[in-house]
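This is the structure, below, for whatever I ask next.
Only a single protein chain was left out; the remaining protein chains are all shown in position.
The block that comes next holds subunit A.
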Amino acid sequence: MADVLRCEGVAVRYPFASRDAVGPLTLSVARGERVLLLGPSGCGKSTLLHALTGLIPAALPGERRGQLHLFGQPVESRRPADWAGQVAFLFQDAEQTLAGFTIADEIAFALENRALPPAEIATRVAEAMAQAGLAPGWQGRRIATLSGGQKQLVALAAVLAQGAALLVADEPTASLAPAVAQIMADMLLAPGKTVLVVDHRLGPILDRIDRVIVLGRDGQRLAEGPPDAVFASHGAALAAQGIWTPLATRLRLALQAQGVTVPDLVKVANLVAHLPPHADLAPLLLPPPCPIGAETVRLDRVDCAPPFGPVVLRDVSLGLRAGEVLGILGPNGAGKSTLAACLAGLIPPRAGQRTGPPGAIAFQNAESHFTAETTQAECLAMGVPAADVPALLVGWGLDHVAGQHPFTLSAGQKRRLALALLTATDRWPALVLDEPTAGLDHAGTTRIAGHIRRLAAAGRALAVVTHDADFALAVCDRVIVLAGGAVQADGPARPVLRDAALLSRCGLAPPEAAPLLDWMERVTC
C-alpha cells in the first residue's frame, strides 16, 4: 500500500520552549489504513496533527524539523489551505470551529472553497447529510439551534462531504454521549477510509482500528502495531505512562497484582470466560463503600431552566446526602449542567423548592474558576491561610506548579486546582463536578476518581455529571438518568447501569464493565 502520509524525524517546538512539544518521530499512514495515535495528555498529539498540513508553522507559531510528505509531496510545497482537497480535518471542539450559519452552509463550506460547481455541491451536501443521519429538511436549520452532539454530527457530515483521501480527527468522540459517539466512530472509521485519529476514548473506536501508534510523555514513539499486540505486549508500559488502555488490559494487570493470571485479551466479553471464581473484581470496578450521612441538599418537584432560557427539566425530586456520590447521566442536551447549577443553588428553580446550604460547581471549563496570577495566589484568594497552602498543593499534586499561572497548567492540573480551591474550605458541603474527566488521560481520570472518593469519605455530598458509564460505576454510589426533560431512573449505580434497555432508550450505553458485573453476580450466586 502506498503511503498517504510519511513523517521522517519530524519534531515541533513552540517559541520560547526549551524542548520539543512532539518528536522526533518517524511514522507513516498507508492508503486504506485506520491509525490511532494514542498518548498521555500533553504529549503533543494535537501539535503533530496541526503540523501535518503545515498549519504549524504557517498559521500557528512554531518550528518544525524533519521531512513531512503528504501523497508523496513535501507538505511545505503548498499552503495549508491547498491541502483541503486531499486532507479533511475533524477538530475536537466542533462548537468552536463550525464556519457556516446553517447546516447546508457548513457542509458546503470546504466544497465552495474548492470552487466545485453548485450542482455538485448540492448533491454532495444531500449525500453527506444522509450518511450522517441528518434529516434532509434540516439543510436550512441554524447551527446555533443544534445540541452539542448534533453539531459534532454536522462537522462529521462536512468532513465526509469533502471526499478527501485522508481524514484527520482530533478526539472526535470526547464530549459525546455514547449513542452519538458510536455513530461517529462507525462513519469516520468505515472500512476503506484512510484515517489518522487521536482519541482517549477507546471503547467506540478500537474495533475499527488497524494500527496503534503510542507516544510517550516525551512525545516520542513508545509502541506501534495492531491494537491487540500493542496492548498485550506494552500494556504495563502504557499504564505506567497514564495512557488509556482497554478495560480488559487494565484488569489483566490489576489481577496480576492479586496473583491471578488471565490471557492477553482486549475485549472484556472474551476475558470473562477466563476469570477464576476467586478473582476479586469489586475493588477494581466499584467504589469502596463509605458511610452515608444526613441529607445535605434536597430538590422537591423542581423545574430547572438555564438563565433566560426555557425549562429543560420538569418535576425533579432528589436528595443528596453527605458521603454520597451521585452520578448524573444523560445524552447531550438533556439538561445535566442546568440540573447541576440548580443542585448547587446557583440557579433558582423555576418551580418547586431547593433546600440546603449553598453548594459549589467545578465547571467543565476549569478556567472559569481562576482569577489570580499564580496557583498559590488562587489558594490565598479563596481564603486558605498562607501556612496551609503548601500542604494543600502537595495533597492535590500541584506543588511543582505553585508559581505558574493557572491558565498555563495542563487540563488535568486545571481540574485538580479547581477542585482543590472548592474543597479547601468548609464553605460548600455539597459539590457538583461537571464532566470532570472529559479529555483526560487515564492517569488524570484515576487521580480525579481518587479525589472524589476521598472527599466523599470526608463527608462531602458530591454529584458528578458524566457521559462515561464506567467512570460513574467506579465512583458513584447512586445515579440518576436524565432524558426527555425528566428523570428516567434514580437508584443505586450498579443496577441502573446494568439496565441496558433503559440506557439505550436514553441514548446512553452500558459500561464496558457490564459483562464483568454479570459475572460477579453469577459467581456470588
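Rule of thumb we're sticking to: a contact is a pair of C-beta atoms (placed from the backbone, for glycine too) under 8 Å apart; a residue touches a chain by one contact, two chains touch by 3 or more; residues count from 1.
As a convention for this text, contacts and distances are computed from a predicted model.
K.L.:
As a check of understanding, state which of "Energy-coupling factor transporter transmembrane protein EcfT", "FXSXX-COOH protein", "Cytochrome ubiquinol oxidase subunit I" or "SAM-dependent methyltransferase" is the UniProt name of the chain not shown.
P.N.:
"Energy-coupling factor transporter transmembrane protein EcfT"
K.L.:
From the list A:116, A:165, A:229 or A:457, which touches the chain that is not on show?
P.N.:
The single option touching the absent chain is A:116.
K.L.:
Can you say which of A:368, A:408 or A:504 touches the chain missing from this structure?
P.N.:
Checking the options A:368, A:408 or A:504, the one contacting the hidden chain is A:368.
K.L.:
Write down which of A:2, A:17 or A:59 is the residue touching the left-out chain.
P.N.:
Result: among the candidates, A:59 touches the missing chain.
K.L.:
Can you work out which residue in A:128, A:265 or A:382 touches the chain that's missing from view?
P.N.:
A:382
K.L.:
When the complex is taken as a whole, what residues of subunit A touch the one chain not shown?
P.N.:
50, 53, 55, 59-60, 79-82, 84-85, 88-89, 91, 93, 95-102, 104-105, 108-119, 121-122, 125, 142-144, 158, 162, 306-307, 341, 344-348, 358, 360-361, 363, 365, 367-369, 371, 382, 427-428
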